[in-house]
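Every protein chain except one is present and positioned as in the full complex.
Here is subunit A:
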Amino acid sequence: MTFEVPNLAPALPEIVLLTLTSFLLIADTVWSKRCAHCTYWATQITLLVVGWLIVSSFTTQTVVTFDGSFVRDTLADVLKLFIVATSIGIFLFSREYLLQQRSYHGEFFVLGLYGVLGMFVMVSAYNLITLYLGLEIMSLALYAMIAMQRDSQKASEAAMKYFVLGALATGMMLYGMSMLYGATGTLELPKIAQVIASGHADQAVLAFSLVFIVIGLAFKLGAVPFHMWVPDVYHGAPTAMTLYLASAPKIAAFAMLYRLLWDGLQLALPDWQGMLIILSVLSLIVGTVIAVVQTNLKRLLAYSGISHMGFVLMGVAAGDAEGFAAAMFYIIIYAITSVAAFGMIIALARMGHEFDEIEDFKGLNQRNPWLAAMMLFIMFSMAGIPPFIGFWVKLAVIEAAVNAGLLWLAIVAVITAVIGAFYYLRVVKVMYFDTVEESKPAEPITRELGFAVSVVSGLLLILGLFPSWILDLCYRSLGVTVVG
């Protein structure tokens, strides 16, 4: 029996990430007493190293290794870079928040890094087992991170909900995968595609497997009707965790969506397209309508996030590479906007006061006009008003839907966008038009954090004025030729 060493080079970022993270896990226990911030800085350095590794070996080819279970292509590299970038932002905000809340533990960052590793594996997965593995690495890290605030009843409840429903979702997905294996006789995504193309797959089993897989995906994305966990978890979890949940994992979830539905099940398009359209319409409507009555900003962002997922699914439901590119563009920007929005809440939070009620933002323009302007950027970007980047992502997915002949879906989407504008406007209204009696200045926890929030929010405007490069990046990484 011969044992062949697989080509390790394509997985170098993952290998380095795993090694450094495992080292940190041990190191943290040793130095946690003496050097509380070492873990944080080591985490950021790890991410920078990994990011640099990806950039320096950036590929435009598709390389498959580990016996067809791991793929490295442009899409993987681009998504990983965005995951690294958002994670750096997440940890930056989280640290101040945890210090402020006196719940600073080095484990938070180590677990966070494991979560990033899981996302990396999901992004590069080329067979069903690898995909599942990545998903579980990420999810386990997330469960533990939400539960870290042990003495908070709300956080524990959120962790429990997330764990039970998340486990159910992965169960569904695993069941779907097993049926897919039954129908096609292989676990590798490109081979699944081949079998389906050859017509040897059992159609009934295939259809069933698709249902379960799509349900699992919808759970992870938080699409209606599998969205129930989203508001409770977003609301209950410490804001630093909500920030994490709402940003980087969404990018990984998109990768999963793409690998399964496009790399593997492209030919089953007629079967999954209808399901995605239903999920999309329901998410758009339910997310938007329920968000209107929320008074808590985190819950509001949770529901608005559901409707944002409706937009992403609309791009995917267009059922062509251009639609996926639009959805990718959307989800990356959504992740960045989430960092900005939850980062704002974190920056203004104080010990024992979360600053997550809409009322907390009352008169912010009076108390801190600069941060109020930044929050205005975030809200109008989410509402999809130009010149902010949020407009371009909506334009891209709506364009994809119109191109695919789904004009009615595009119209539903724009109507929900108008309804959605209402609750973003309400936040702006509270900040700008309401006045507070005694005007306490609202300062960010630290100057640096205020600066970081400004950078991310300012990015929404700058990207909105020059959206072309990021759009091209999404197009290129999915192999869509750019016209003009």
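Odds and ends about this structure:
Here is the rule we use: a residue touches a chain if its C-beta (ideal position, glycine included) is under 8 Å from a C-beta of that chain, and two chains touch if they have at least 3 such contacts; residues count from 1.
One rule holds in what follows: contacts and distances are computed from a predicted model.
According to UniProt, the chain absent from the figure is "NADH-quinone oxidoreductase subunit M", selected among "Serine/threonine protein kinase", "Cyclic nucleotide-binding protein", "Plastocyanin" or "NADH-quinone oxidoreductase subunit M". Check A:L8, A:V418 or A:V436 against the missing chain and you find that the one touching it is A:V418. Although one chain is not drawn, the whole complex shows that of A:I398, A:I445 or A:L460 it is A:I398 that touches it. On the side of subunit A, the interface with the absent chain consists of residues 365, 369, 376, 380, 385-387, 391-392, 395, 398-399, 402-403, 407, 410-411, 414-415, 417-418, 421-422, 425-426, 428-429, 432-433, 467-468, 471-472, 475, 482-484, using the contact rule stated above.
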